[in-house]
Structure formats: C-alpha cells, structure tokens
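Left out: one protein chain. Kept in place: all the others.
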Amino acid sequence: MPDPAVDLSGVHVRFNDRTILQDCNLRLGAGLIHGIVGSGGSGRSTLLKVIGTVIPADAGRVTILGHDIDQCGGDVLASIRSRIGFQFQNLALFDSFDVIDNVLFAVTGGDPDGAEVADRERAVELLDSVGLGDFLHRHAGQLSGGMQRRLAIARAFAPRQAMLHIFDDPVAGLDPVTSSRILGLIASRCRSGTGTTAVISTHEIDALLAICDLVHVIHQGSIIFSGTPAQAVGNRQEVVARLFRDPVLHRG
Amino acid sequence: MNRRVNEIGLLIQAIVAMTRRPPPLRRIVREVFSCGNRSIVFVCVTMAFFGMILVYEGCMQALALIPDLSSAGPATIRSTIRVFGPLMAGLMVSFRVGAGIAAEAGTMVVTEQDGALLVSGSSPAEWLVAPRLVACIIAVPALTVVGCLAGILAGGALGVGWFGIHPSDFFSLSMVDRGDAAVCAAKSLLNGMAIPVFAAAAGLNTRGGSEGVGVAATSAVVRSCVAVAVIEFLVSTVARVAGA
Partner (left out) sequence: MGLTSNAATTVLETTGAMAVTSWTALTALVRGRAGRRQALRQIAIVSVDSLPVLVLISLLSGFVMVLESASYVESLGAFSLMGWAFGLVTLSQLGPVLVALMFAARAGARTTAELGAMAVTGQLDALRLLGIDPVGYLAAPRFLAMIVMLPLMTALCDAIAIGAGAVGAAVVVGLGPALFLQSIAQGGLMDEFLLGIARTFLFGGAIAAVSCTFGFRVRGGAAGAGRAVNDCVVVSALAVFVIDLIFTIAVL
C-alpha cells in the first residue's frame, strides 16, 4: 500500500480553553475519495483545516503528502500548500478580485499579476466546467450564493500540482438537484486526475455515500469510525448509526 | 480561529516572503500612491497649524524674557526636523491609513480569506503586509519631509508676517546639522516600517465577526501611534548616546 496522503496521529487542537480535536487519529489513503461525517460542533471543520495546513496542531503528528508539518521548513511547507486545493466552509473568496483572478491566485500560487497564457487557459477551463465561463470579470462579491460556491469549488481544483482537494461543505444551502450535480462534478474531476486524493465533508449523506470510497466519522473531536460506505451503514455504534439513519441531526 | 499574530513575527515573515518573491512593482506603486494621496493634505494641514502654534507660542514666550527673536526660526526648524516632524507626521499617517489597513486585514480574517491565502501558496504577510511595508518605507519619509516643510513655511510666514522677523533670520539652518537630518531620517523610516506592520497585526488579530473589524481598526490606530512614540523615544536615546 502506498504512503497515505494524510496521516494524523494523536492530534490535539485547542482554542482558548476549548478542546476542539482530542487525540484525533486519521489515515487517508492516497488516490481515494474520503467522506468526513460528523454532527455540528464535532470538530469537522477544524479537522479539515488541520489537514489543509491552515491551522497547526497543538500536539500530535500531522503528516501531509509525506511531510511532517511540524518538522518541515517554510519552503517545504510552501510546496506542500501548492499541492493542496481547499474550499472553505464559508468560501473565503477574495471579494476584491474578479472571478478569474480568484482562480488565477490559486493557479499561480499567489501571483495573479504574473499569470501566463497557460495559467489563464487552465483557469478559464475550470470556470467553464462549473458554469461560470460567462462571468470571468464579475467581482466575486457580486455573484449569487450558488455561483460563489461554484467559484470556490473551481478554486479548490486550481493549483497546478494539486494532489489533495479538500471540500468543507461544498453543497451547503443548495437544492438537492444542484447539490448532487456538484458532488458528481467533484467526484468525476477527482477520478479523472492521476492519484489525487479528495476529502469531502457534507451533510448530504446519501449523495456522499454514493461518491466516496471511504467514510470517516468524527465525534467530539476524535475519529470514531473509518470504513466503506457499506460498512458505515451497517455499523451498530450508536453515534454512527444515528448519523446515517437521520441526516437532519448533523446539519450545521 | 487562528493564533495571535505578533508584530515582530509578522515583520520577519513579511521580510522572508519578500526575499522569496518580491512584491510586484505595480502593487508597490499603487500602495505608495494610496498612502501618499490619503495622507499628504492631512499631514500638511496639521503640520502647518502645528508649525504656527510652535512659532507663536515660542515668540510670545521669548518676548516676555528678552526682546530678541533671532533664534526663533532656527530653533523651530531644528525641533521640527528632530522631534515634531517625524512624531506628528507619524501620528497623522497612523490616523489616516492605519484603520484602513486593519479593516482590510480584519475583513479577510473574518471571511477566512487569510486561510485561503495560505493554501493558495501566499500568506497574509506576503499579500497584505509586504507591499505596504515597502510602500510606507518610501511614503512615510517623503510625507515627513513634506510635512516638515509645510510646518516650517507656515510657522515662518507667521514669524515674518506677524512678529516681523527677517526672513533670512527665520529660515536659517544655522542650528541644523547632519545629525538632525539623520535622526529625522531614522525616525521616519522606522515609522514607515512600524505603521503598516502594527496596523496589519491588529487586523489579523480580529475576533468576532464584522463588529470585531471595527474594534481592530480603532486599536490599529492606537497601536501604531504608540509604536511611533516608542520609535521617537528609542531613536532619540540612540542619538543621545551616539552624540548626534
């Protein structure tokens, strides 16, 4: 088995006096689509940010794409980050940029002014694929909610050498038809890549089970279950069973 | 959600980021213009008023002791260059641009754009601080010089017009030497370094939604003003020890 794309062992994260992640262990195999499921306040978003190297762990080991995050220097960290695409739960679009510059920023690793022709072609192709091809020069802040969400997803696919895509609630607030279309788009792009790993967290359990290879359940800051969708549905642990029986509970 | 940012750390990060990838010239030019445009009238007007106040007060006090105003001009020029120019220009630039820098940084934090900068291969230090750091290191000394001129000219106009001091007596550099110019340069350069860093740090430490951005903007002004005062103190101390 190849090295996992993500390997967390004994990770703790605290904010002020609140413990968000507690002894969190998680291995995400490379080249697979992983679903993260947990109720509101379970530490889901924080977990994704630790995986995305946005926030550091207070304790424990975080290995992303083969590098221990605590041990590596700024240059290595920058190269790891250039291989991560992240869609934030509240999108975090650069609202002073237009649509194409938002994507170009990620394509070029923070230098949209220095974008070359190939970078632009890549950005336009990505935006076409999410149906924003006609809005390239609209300001991100002027888009409708659904369009902003699609822009954020396009940006998560943008980095050239992306090996790890992270989606935090990509279909929040969208109607069921659109959300299954977007999840399908994410799945097909991930499958078409060579060995890219995807991490998706969403409350659309049924749609998620349909596209992901493995499901991980987070509860009170630790991973309490990892397995295939079929194993997840058949699991008898109370918390797990409740999550997969009643999708309304873990909205948030 | 993120860890607290401290000013020294942010400055070091910005410098490291600059050595890795210098900020594009276009952005630096834009930031110099934005800082200069926003501040120049304000700095000149406040400095002109302050210059007139200095001269008026100084002349009235001098007249009460000795009816000789010949050193009023040179003394005003020297104290403006060494102390009041860098101090007032630094405070006024903090007032004018500190809140704006903090508000932009704070808005990015509240909407998690700082995280998006990180995973896009940039960082708040590189994207927000580095171009402004370069821009303010250029703009603040320039504004200080222009502000000093405005103060000295306005004060001189009052001294010549009201107190009848001869222009050649007033506008005399007899009390100014290289050390004074060096002190002024050091203070204003350090101000240019400190103001964007302190303001951005206040913004990046924003907590609690859009109301937090307002709090960050006001604390940015105060913190960069305090930084200006501390720089004033440190440079004056060094100058005293070095005998400049």
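The letters A and B name the chains in turn, as written, and every chain counts its residues from 1.
What we mean here is this: a contact is a pair of C-beta atoms (placed from the backbone, for glycine too) under 8 Å apart; a residue touches a chain by one contact, two chains touch by 3 or more.
For clarity, every value in this text was computed on a predicted model and none was experimentally measured.
Among the displayed chains, contact with the absent chain in the complete complex occurs for B.
The residue from B:Leu11, B:Ile28 or B:Met52 that touches the chain not shown here is B:Met52.
Shown as candidates are B:Asn6, B:Asn37 or B:Thr218; the residue that touches the absent chain is B:Thr218. Interface residues of chain B with the unshown chain, by the touch rule above, are 42, 45-46, 49-50, 52-54, 56-57, 60-61, 79, 82-83, 87, 91-92, 94-96, 99-100, 103, 210-211, 213-215, 217-218, 221-222, 225-226, 229-230, 232-233, 236-237, 239-240, 243.
Simple rule for what comes next: only the chains that are shown with their structure count from here on.
In terms of their C-alpha centroids, the spacing between chain A and chain B amounts to 43 Å.
By the touch criterion given at the top, residues 1-3, 16, 20-21, 24, 26-27, 111-113, 115-123, 126-127 of chain B touch chain A in their complex. Chain A makes touch with chain B in their complex at residues 15, 49, 52-56, 74-75, 78, 81-82, 84-86, 88-95, 105-106, 109-111, 113-114, 155, 159.
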